[in-house]
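Note that one protein chain of the assembly has been removed; the remaining protein chains are unaltered in position.
Order of writing sets the labels: A, B and C. Residues in every chain begin at 1.
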Amino acid sequence: MTQVNRLDGGLIDRNTPLSFSFDGRQLTGYAGDTLASALVANGIRLVGRSFKYHRPRGIISAGSEEPNGLVELRSGARREPNSRVTMTELFDGLDARSQNRWPSLGFDLMSVNDRLSSFLGAGFYYKTFMWPKKFWELVYEPIIRRAAGLGALSGEDDPDVYDRGYRHCDLLIIGAGPAGLMAALTAGRAGAEVILVDEDFRAGGRLTLETHDVGGMAGCDWADSAIAELSTMDNVRIMPRSTAIGVFDHGIYSVVERVADHLAVPQPGKPRQILWRVYAKRALLCAGATERLIAFDNNDRPGIMQAGAVRGFVNRYAAAPAERIAIFTNNDDGHRTAVDLAAAGIDVTAIIDSRDEAPASDVAEVLRGSVVSNSSGRLGLGHVTVRMAGGGHRHLDCGALAVSGGWNPNVHLTCHHRGRPVWQDDIAAFVPGDGGPAGLAVAGAARGIFSTAGALADGQAQAIAQLAEIGITAAASKMPEAESDDINITPMWHVGGTKRAWLDQQNDVTVKDIRQAHQENFRSVEHLKRYTTLGMAGDQGRTSNVLGLSIMAELTGKTIQETGTTIYRPPYTPTPIGVFAGRSTGADFRPTRLPPSHHWAVEQGAVFVEAGAWLRAQWYPREGETKWRQSVDREVLATRQSVGVCDVSTLGKIDIQGRGAAEFVNFVYSNGFATLPVGKTRYGLMLREDGMVMDDGTTARLGEDHFLMTTTTANAGGVYRHLEFVRQCLRPDLDVQLISATDSWAQFAVAGPNSRAVLQQLVDPQHDISNEAFPFMACGNITVCGGLPARLFRISFSGELAYEIAVPARYGDAMIRALMTAGEPYDITPYGTEALGVMRIEKGHVTGNELNGTITARNLGMEKMVSKKKDSIGAILSGREALVAEDGLCLVGLQALNGTDVTAGSHLFAVGTPVDAKHDQGYVTSAAYSPHLEASIGLGFITNGAARHGEIVRAMNPLQGRSAELKIVSPHFIDPEGDRLRA
Amino acid sequence: MPRLTPTTALGGTAPRIDEIGGLRITEIADPSLAALAMRAKKNAAFTKAAKAAFGANLPAPNTAAMTDRHAVIWMGPDQYLVEANSADASLAGTLADNFGSAASITDASDAWVRFDLTGSDNIAMLERLSAADSRSMTAGTATRTPIHHMACLILCREAGASFSIYGPRSSASSLHHALITAAASL
Amino acid sequence: MIIPHPLLGPRDSQEFVYLGDASLINRPDWQAGDAADSFYEYQYLRDNPAGTHRELWYHEMGDRSWLIVTRNTVTHEIISAELANRQTAAAKTKSSRAGGRK
Partner (left out) sequence: MRYSGFRILKEGLTGNKGWRPAWRDPNPKPAYDFIVIGGGGHGLATAYYLASQFGQSSVAVLEKGWIGGGNVGRNTTIIRSNYLLDGNEPFYEFSLKLWEGLEQDTNYNSMVSQRGVFNLYHSDGQRDAYRRRGNAMMLHGADAELLDAEQLRAECPFLNFDNARFPIMGALVQRRGGTVRHDAVAWGYARGADALGVDIIQNCEVTGFRIQNGRCTGVETNRGFIAGRKIGSAVAGSSSRVMQAAGLRLPIESHVLQAFVSEGLKPIIPGVITYGGGHFYISQSDKGGLVFGGDIDGYNSYAQRGNLQVVEDVCEGGMSMMPLIGRARMVRMWGGIMDMSMDGSPIIDRTPIDGLYFNGGWCYGGFKATPASGWCFAHLLATDTPHETATAYRMDRFRTGHMIDEKGSGAQPNLH
């Protein structure tokens, strides 16, 4: 319970103690702590193990760049591997465990890798593990895979939900440090729509971690006052706990808001996180800078940290990383740490400053021109070795080493469009270059302006400039007073040594690895990265890249600018996959379309099937039916013998009107439509311009200038788009208006010899639907049930005497019930998509199984339907030589012999030929059991099929070890003459 | 001969109403709608007929002309959706008479489901659903926009206070689910 | 991306469906002697420039307009967006004035 390293002061709420556990140890922190600060306060330095060598790892930062402090957070299905302790707000009951160690964090057997490191250098795995060949999958890889990875997923479905959101603004400000806050005040006061996002739960950025004053008050108080003022503005939205993770084209920013990560469990129904898509006219990146370390031998011991993080823990969280702390710096900023530590009563062992001209210090001894050359201590820092300016070494006792190697501006978002940063010598760092995303400006430390006063002024100036570009005038205001110190850096990248000096602490990339990569000619930065994995850790190299580049630059004799950088990519910080998916997961992955009879079908106990976006009744089981085939066979037979009814509302319906409607329809179908009489329906074949069949359906002429086209269910959207393309882009000369009518109508196929008798009970008596008055392919507007407008089509997919009756969708439920009542005397049977499929195969109608995008009209035996006398889409290219070859595929019917079954997906072979690809003659597209023929039948394509009716072929299905003997027949198994249709 | 009784798009006999937090989501049972499209080269006749039929000028893109009897919503170039303020089964027929050969008219009453959204949190809810900038919408702003992969229409009736959401009728359940889920997640 | 719709203003490209090179509006003459060749070239060959590209986008989730968007394929910068039917109509007038395409 004791927080051994807890100091006085800080921005924590001592009235709200929080208990948490780490590796099973019960500990206490306070509201306002992060898990990192609470661990520091509790004296815990060792928090993890590195990736390759399983070296002990401690926290090195206080921010989102943390590469080492990764834990498994929470338990059960909410377990979150690789959670950065620095970004985890402490909450009561928080449960965290270290990862990538066995059996324990303190005693990790895998750390044997560290002893073998001479053999595990950069790319060692490319050079071995090749013999014997089979051993890769059997032996080596399983071992490597088990050893690799850091944390583990729970293996259970993520129980939380995620939302998406969309916001618009004039100016998006990324980061609520001094630059961001000043920019927000400036823009907010000017009345601009402002969104201010910050990844922290407390605004202020570095101001929350520092002690210096702004505007005559503590920096964090100034930040609070700025937030207070901004909160009163309706035009300003402040989003804490929100990280701008990516910049996309044209001012689209993705911002992840962590709504509930600071709670044990999100509130019911509410999201864990929200992915905001922010549409910003302009944006200002005020993301600050990240302090870098200096490479020296064994610089990876827990306790060796960024200097700014050390004082941040002390100042904001009142948590001391150690009782005695040494400082290693190459710039003035390191000295600020010494002042803050001393003020907090911490013993500053010494300031080791690599600069010969280092300033003096009131609080500690300054070792000028000296460097830290090694460290020691078991599982954490105990001593550092200092190589003194004049030679010789000194050993210093310290529990922590605060390292300042200079600051890298957080330029990442400026590189998301592949812009490259440029090197700025005076701060020894990359700053944003040209070629950043349009509309994104940068202010403050993110472009190398490190002083508080500089950041405040730049925030204001950049805000004014950005708003001016979109016509908003913002006024400058008096700047609050703040420090304006230079950091006076003299670059110092690494201290020469004989041991390993770490660059990327997560992935275990050392200076030696860079040397070896250079030696093996992996010198381009991209080769370097890929060969050594430098910068491929979760921080995308924020803590390691510049160091690595500086070393490669030394080796090649180039400058760092010439050496170049790899490209920062989104997301800025690691982001859960779940939040990108939002609510579109599981059953809500895509919306579901329900046909008008859906609720009725549910009452009937129907079994449903996903048909594209639709949910359709597949069959309607009756009591006693235990196998689907029983239901389907019954539905087919009942329809063919008496009457069946099926909801076909899902077929696409496109209303086509205008003086040019006939010419338009005639142009999009390959067969002729210009002469279709009013009141008639015709089958239409629609080709793509490349000559392949795109879709088919029946189109009715409801009036001289009015057509109603039907499409297949699957292609409704695509055909509509195609028609709009033709209307707007190819034939703007025609007077045509299109409107989708799919959802407007509830349409039912009423099929079977008694279909007319059933319908006659519902159709208003003034409409004669006798065979004479309303023959096959007739259509018309009628009324039913006492004046309700309806449409009737005499069309048939089943091959029976059949109608399709359409009523406004709101009457669909009533209509199916009315049909069932009217059909009672005939034992009317509702049928689902399976029976529909059986009957269309029996009739030889093609669907998506056949129309697979590689099929021509000729393949279907419909080459005569491609008129050569008119201009229509697809006619020209369907005449290419390979598409009119004599031995092309041809649609045939297939009937199984000798008790075998037709199986869709089987390949067809002539009897007596070898079964191999060379002798493959075609394939089966559709198969069904025909209860009517009491046979297994199907459709398929086979070379020269039209001439082969009667031939027996073999259908091979080696995938399932099956074969069948099939007879090639006409695809019209039922009523080839069409007598039933016309009855 | 049976008389047929309509159902709402959600499949009920009465419209569905949900109150969640500060939001009220109301299914409108039987909107009377017609799709109105100008025929080629009939600009003058079309404009004139529109003025006579609606007593208002045709709306500009992104807007709807709101009158006592109709909302005329811009849907596309030379295309409009006419909404009758009270149930009017003859809307399409009347418009056909009004416009004659200047327009193509299609009854669209059954093409859509409509939910009305009122309450204090509706902007917060809409910004979880749609990329449309609902915060800046004024009365009569009409935007076609996807909501959870559905092609929808948001019509602002009173800035910040009252909106109608139109979606494809066959997707009514999915749209309703999206709306109440968003309302509950605020 | 954001498409600057000529009628509706800026709209997220998510509302659109992309087709390809705007040359697809220039469908060849089906009766010309070289129709087979010209349709092949029309359908299959592309300039595919690294730079300015005129291309067709369909506002599927919006007003169902086909747009011709001029966009830089290297930077994604959009230079202009126009209604395709105006372009097509203009092109047709022009080509008929010029005596039709060869």
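General remarks:
By definition in this document, contacts are C-beta pairs under 8 Å (C-beta built on N, C-alpha and C of every residue); 3 or more make two chains touch, one makes a residue touch a chain.
Please read these numbers as outputs of a predicted model, since none were measured by experiment.
Taking every chain of the complex into account, the omitted one touches A, C.
From the options A:E469, A:E526 or A:E704, the residue with contact to the unseen chain in the full assembly is A:E526.
Considering the whole complex, the residue from A:S104, A:T559, A:T585 or A:N781 that touches the absent chain is A:T585.
The residue touching the chain not shown here, chosen from A:R14, A:R378 or A:R569, is A:R569.
Only one residue from A:G382, A:P753 or A:G848 touches the chain missing from this view: A:G848. Where chain C meets the chain that is not shown, the touching residues are 1, 12-14, 18-21, 37, 40-41, 43-50, 53, 55, 71, 73-76.
Mapped onto chain A, contacts with the missing chain fall at residues 51, 78-82, 118-119, 121, 124-131, 133, 136-137, 141, 144-146, 148-158, 160, 162, 164, 246, 248-249, 252, 254, 275, 277, 416-418, 512, 516, 519-522, 524, 526-527, 530-531, 533, 536, 538, 540, 567, 569-571, 574-578, 580-582, 584-590, 592, 609-610, 688-692, 848-849, 852-855, 877, 880-883, 903-907, 915-917, 920, 923-927, 956-960.
Operating definition for what follows: only the chains that are shown with their structure count from here on.
If each chain is drawn as a node and touching chains are joined, the picture has every node linked to every other. Chain A and chain C have Cα centroids separated by 29 Å.
Across the assembly, chain C contributes 12, 60, 64-65, 83, 85 as residues in contact with two or more other chains.
Each of the following residues of chain A touches two or more other chains: 277, 279. Interface of chain B with chain C (complex): residues 61-62, 74-77, 79, 131, 143-146, 151. Chain A makes touch with chain C in their complex at residues 248-252, 277, 279, 417, 438, 689-690, 717, 721, 724-725, 727-730, 732-733, 871, 875-877, 879-880. The touching residues of chain A, when paired with chain B in their complex, are 161, 163-168, 269-271, 274, 277, 279, 583-584, 588, 590-595, 598-599, 613-614, 649, 655, 657-660, 705-706, 734-735, 737, 739-745, 761-762, 764, 784-786, 788, 807-815, 818, 821-822.
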